[in-house]
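Working notes, beginning with the structure itself.
Yeah, one chain of the complex is gone here, protein chain that is, but the others are all in their spots.
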Amino acid sequence: MMVTGLIALPLLAALLSLLPRQHPLWAPMQTLLLVALNLLTLALWRQVGAQGDALIELPLGAGTHWLLQADGAAMTLALLTCWVGTATLVHSGLRRSPGVPDAFWPLAWLLLAVLNLVWLGTDLLTLYIGVEVLGLVAVAMMTLSGKPEALAAALRYLFATLLGSMAYLVGAGLLFAEYGTLSLPALAEVASANAATGTGFALMLAGLALKAAVFPLHGWLPAAHANALLPVSVLHSALVVKASVFVMMRHWLTLAPPFSDSALPLVMASLGTLAILWGSVLALRQTRLKLLVAWSTVAQTGYLLLAFPLLLADDPLLRQLAYQGLIYQMLAHGLAKAALFMVAGHLITATGSDRISQLTGTSRHLPLTLLTLGLAGISLMGMPPSAGFAAKWLMASSALGSGAIVWMVVLIAGGLLSAAYILKLLREAFREGPERDVFEHPPRLQKMSAFLLSLLTLLLGLSTLPVLSLLIGGAV
Amino acid sequence: MSVTDVWMIAGGGLMLIGLTGFLFARHLLRRLLAFNITGSGALLMVLALSGNDRGLAPALLVLTGMLVALGATALGLFLLRLWQQQSGHTDLPPPPDPDLDP
Amino acid sequence: MSAAALLLPLLTLALPLLLACAWVLPARWHPWLHRLTALAPLPALLLALLAPADLSLMLPGVLFGGLWLLDSLARALLVATALLWLLAGLYALRYPLATDEKTPDDGGQPGGSARRFQVFWLLTLAGNLGLLVSRDIAGFYTCFALMTFAGYGLVVHTGRAAARRAGRIYLVMAVIGEMLILSGLILAAAGAGAPALQVLPDAIAGHRHGAWLAALLWLGFGVKAGLAGLHMWLPLAHPVAPTPASAVLSGAMIKAGLLGWLLTLPLGIITLPWAEIALIAALVAALGGALIGVTQQQAKAVLAYSSISQMGLITVIVAAGLIAPGLWPVLGPAALLYALHHALAKGTLFLGVNGLAPRWRPLLWLPALSLAGLPLTTGAAAKLTMKAGLYDLAFPGLMLWLSLAAVGTTLLMLRFMFCLQREAGDKMPAGLMQGVTMVAVLASVTGVMWAVPGMGADWGARWGDAGDLFGLFWPVVVGLIIGGGCWASLRSAQPTGVVRAGVPAGDIVVVIERVLRGIGRLWARRPGKDWRWEKVVQWEDDHLHRIGDVALKLERHLQRWPIILFILLALVLAGLLVR
Partner (left out) sequence: MSGHWTSWMPLLVLASSLVTALIIFTLPENRHITRGLLNLTGAVIKIVLVVVMVIGVERGMEFELRYTILPGVDFILRADGMAMFFAGLSSVLWLFTTLYAIGYLENSPNRSRFFGFFSLCVTATMGIALAGNLFTFLLFYELLTLSTWPLVTHRGTEKALKAGRTYLIYTLTGGAVLLGGVLWLYGLVGDVEFQEGGLLRHTPEALHGQLSLVFAVLIAGLAVKAAMVPVHGWLPVAMVAPAPVSALLHAVAVVKAGAFGIVRVVYDLYGIEFAASLNLLMPLGIAAAITVLYGSLRALAQSELKRRLAYSTISQVSYIALGISLFGPVGTIGALVHLLHQGFMKITLFFCAGNYAETLGVHRIDELDGAGRRMPLTSAAFTLGAFGMIGAPPLAGFISKWFLGTGAIAAHMHWALWVLIASSILNACYFLPIVHRLWFRPQRGDWPAEQTLSDRFETSGWLLWPAVATGLCIIGAGLFAGLPFSPLSWAQLVASREYLQ
């Protein structure tokens, strides 16, 4: 019952948020809903930890049924969604804040609901609905900032996401035609390497890759993130991009094993490597803060793809390590990227301009913001003791175990590249330019929410076992 | 050639037409229409593929597909009109240059 | 470990160091400190003379385990050294030290203040006295290094260009010497267990590369003892140093090299293959020193070369000890006696350079001739014991060479008196300086007797057979005749003397300097001049920029055709999986 609550509660909150903002009860209601969401997610997380996966089935006739499964990975990402969602909503101010239009709250809650649906969904129909609605909600949120560039970016993103889900639909149809079932666990048993499965799987992968901004198809992401509202780009970069990758992982685990001897794993890993190199090099060349962070998202998605071939290793322990590494990387990147985007927003409001060269002297007047940037940066770089490092350690030891030294080297070298552009920001902040003491400080609540997110990455780095214990036996 | 094959070919043809329109149309409305055509083609393809007496699943799949296409078109039209009002163009400008580091 | 033994490190090492620190006090204490500095060596002298039996002290906490020992060897050297330092110290009381007002004309810098001289004086004294009594490797090497480096302060005191050049060469050779000694000590000590010095000779004797170790130590201490080829700093340093400093430098500090040899080399244990070469080199030093010394212009330079020649003779004794270990029991005391005699005589001569009124200057003939080995002088006694020891050494014509060296020394002494005559003119030194010099002369003539215990007893027997006496007498006579002739001819020519050319002081060092300067110029123009390791791993910004530009251009295309790329990817994936 609690599993459906994860989706129902945000939906209810979305409806309630339609109330006019001036209503005196509006703020307490929002806080109450947020607290409820946190409590529910934690309770479910502990329950899954204690009793294992919770499964809900709705029969759809003729042997097929609608499945929602709350396993370790789903709960971890639900936790991530809850944390980032809470931080973003708190960050955008529960009371009156001019920057954010009223439509943001209902859309945000809707986004959280759909995200939880995607995490929990284990059959093609649910996943199709989740991924599709997610795209539409994201497009709608992108237009909130009202700038023409945002509109153009939103349109471009709309066409991309529609095309992607079209391919996904055809893929699902092909698979259903072949095996007569939509549920992933059932497919896992019967899947075999034949033409129909191959094309269906390829179409689905391509569609999801387009929605997840994987390397060659990442064109729409930078413009979308740079021009959207700050909370929107936080939610999008931290969660929405990951949803598509998560669905890719779900499909990969069910359909990829028969194809493990083909060149697919190699292609996925090389796409990941290219994404890391491409994203980092371009992030280094950016002069505007938000664009730099956007390009960093493209780069970091590359890490997730690197783990895909490792999931097909023959030794179950190595597969589990890769699985844990992948989920932990999603968790670490989600938190760190959200914190980084918030900090970018604060720096822009503080210095009044989006350009990186204007950051001179901020380290003296915005110490907490710089500390958050540092902590988030450490996790993105994969430096100990952050969660990013723990993820990199898990994935690298899995790669080493299965003899894939190249991917291990890419993982480690990738950390250096991300260090390059993170420290480019810090270097500008440390520069002592002409005396400039008038910095428009963002409200304390916003700074604290960003700091808490980056602190989480540090805490998750120091104690990884609570989260990893849920992911035991994931990909086996 | 069985009935499913006919539907298959029709669906495939529709998708091809839609895709080419999607590629070459510059006008946003045309692209949206092209998308609708490909959508219906794909739905047709899915129905044809799944054949009959396969239970509720394919129907549900197609139903959601249609709903989603409807929602998407509505959103697209709304944005399209907003874009037309704001920028006066009916087609999308080339993507902004990723600006060079001075 | 009696209480008196504690005095050993205190009086020799700690007292002067404390006094050196005391010089930090403000100026009104300086006159008192000056007097105390002069008397600093007195306690050590009294300790050496009055200490009952052999004193020894073990302090495990200091360095690798401190060990101090006052045996007969140390006692004799301590007496002579302390006495010489005392005389030089009293002499320095009246010696015009403060030179920092005027800048010397020859492009040097103003010299150090009198205070700086006193501090360096005390440090050198501490080092010198300390090394005589300390018997653990680290302690001995510490005092040796302290004496060497502090000696630099005395050499460059006047600040003139010549002094700075002499100081530079002194320092370079001192560092080379120190490093040779350090490597020798490490190599020898690695084999030996305990950190004491007396373990070394047996360790070297037993070592498979014993000859090489001994060679290292021979050369290392040889720098201090003025071996041929390593002597260049001596003739440069002495003339420029203030007189008391050069007296101590030449008299006491050179003997440290000899002590080093006596303590570390396997004398009387094994024969060393290169001992003959060392003996020949010593003879070359003895004769060469005399030959070059005669051509010097300055009185102190002559004395410096005389020191080289005399040390050459002592080196002959030690080298003989290395050739025939059996002879060492006889040669050992001879070397010691000769060293003591030379210390006092040379010290007196240096003090006499500007310590005596013209009237009393002939008094210098006493130590001068004693050096030359005139019978009935301490010099003669030293030479007799040396020759007695060397008689049955199978070395062809050794006695002839020694006699020639004696002739050389006599010539040197004549040249010294000639130069002194010309240089000193009729300057009237202060009363105390004259008194001190007188005492020095007396000590140099008689001092040796009571310096070496048991020496005085069989003094009479020394002169027994006339044959030896004549052997000593003719070189002096020949030297006087030749010297007198030259003196007369020089006097008849112009007083300025035609012989201006002569060999420059420090002879071969001039050549070495020119060679090094040439190498320096070559090195400056070497091809790979500005290649640096740092460049190997240096990221250049333009590399990153170029990659970035290419990426940006490609990126523009990628963003323009998303749909085609999507179809392409779908086809690629399908192609892979359908196969």
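The letters A, B and C name the chains in turn, as written, and every chain counts its residues from 1.
Keep this in mind: a residue touches a chain if its C-beta (ideal position, glycine included) is under 8 Å from a C-beta of that chain, and two chains touch if they have at least 3 such contacts.
This one's a predicted model, so the numbers in the text were calculated from it and none came from an experiment.
Undergrad: Need the list of shown chains touched by the one chain that isn't shown.
TA: A, C
Undergrad: Tell me which residue among C:Val62, C:Ala388 or C:Leu469 touches the hidden chain in the full complex.
TA: Of these options, the touching residue for the absent chain is C:Val62.
Undergrad: Could you tell which one of C:Ala5, C:Ala80, C:Ile169 or C:Ala189 touches the chain left off the display?
TA: Residue touching the chain left out of view: C:Ala189.
Undergrad: Considering the whole complex, which of C:Ala22, C:Ile176 or C:Met399 touches the chain not shown?
TA: Only one of C:Ala22, C:Ile176 or C:Met399 touches the chain omitted from view, namely C:Ile176.
Undergrad: Identify the residues of subunit C touching the omitted chain, counting contacts across the whole complex.
TA: Answer for subunit C: residues 59-66, 109-110, 112, 116, 138-139, 141-142, 145, 149, 153, 156, 159, 164, 167, 171, 175-176, 178-179, 182-183, 186-187, 189-191, 533-534, 536-539 touch the chain left out.
Undergrad: Please give every residue of subunit A in contact with the chain that is not shown.
TA: Per the touch rule, subunit A residues meeting the hidden chain are 321, 324, 363-364, 367, 371, 374, 378, 383-385, 390, 393-394, 396-397, 400-401, 408-409, 412-413, 415-416, 419, 423, 427, 430-432, 462-465, 468.
Here is the rule we go by: only the chains that are shown with their structure count from here on.
Undergrad: Give, as an integer number of Å, the spacing between the C-alpha centres of subunit C and subunit B.
TA: 100
Undergrad: Taking the mean of the CA coordinates per chain, how far is subunit A from subunit B in Å?
TA: Their C-alpha centroids are separated by 26 Å.
Undergrad: Going through subunit A residue by residue, note those that touch at least 2 other chains and give them in order.
TA: Residues 156, 159, 163, 219, 282, 284-285 of subunit A each touch two or more of the other chains.
Undergrad: For subunit C, jot down the residues that touch at least 2 other chains.
TA: 548, 552, 555, 559-560, 563
Undergrad: Where on subunit C does subunit B make contact in their complex?
TA: Of all residues in subunit C, those touching subunit B are 545, 548-549, 552, 555-556, 559-560, 563-564, 567.
Undergrad: Please output the residues of subunit A touching subunit B within their complex, sorted ascending.
TA: Counting only subunit A, the residues touching subunit B are 60-64, 124-125, 128-129, 132-133, 136, 139-140, 143, 148-149, 151-152, 154-156, 158-159, 162-163, 165-166, 169-170, 172-174, 176-177, 180-182, 219, 222-223, 282, 284-288, 291.
Undergrad: Spell out the residues on subunit C that touch subunit A in their complex, using ranges where they run on.
TA: The touching residues are 544, 547-548, 551-552, 555, 558-560, 562-563, 565-566, 568-570, 572-574, 576-579.
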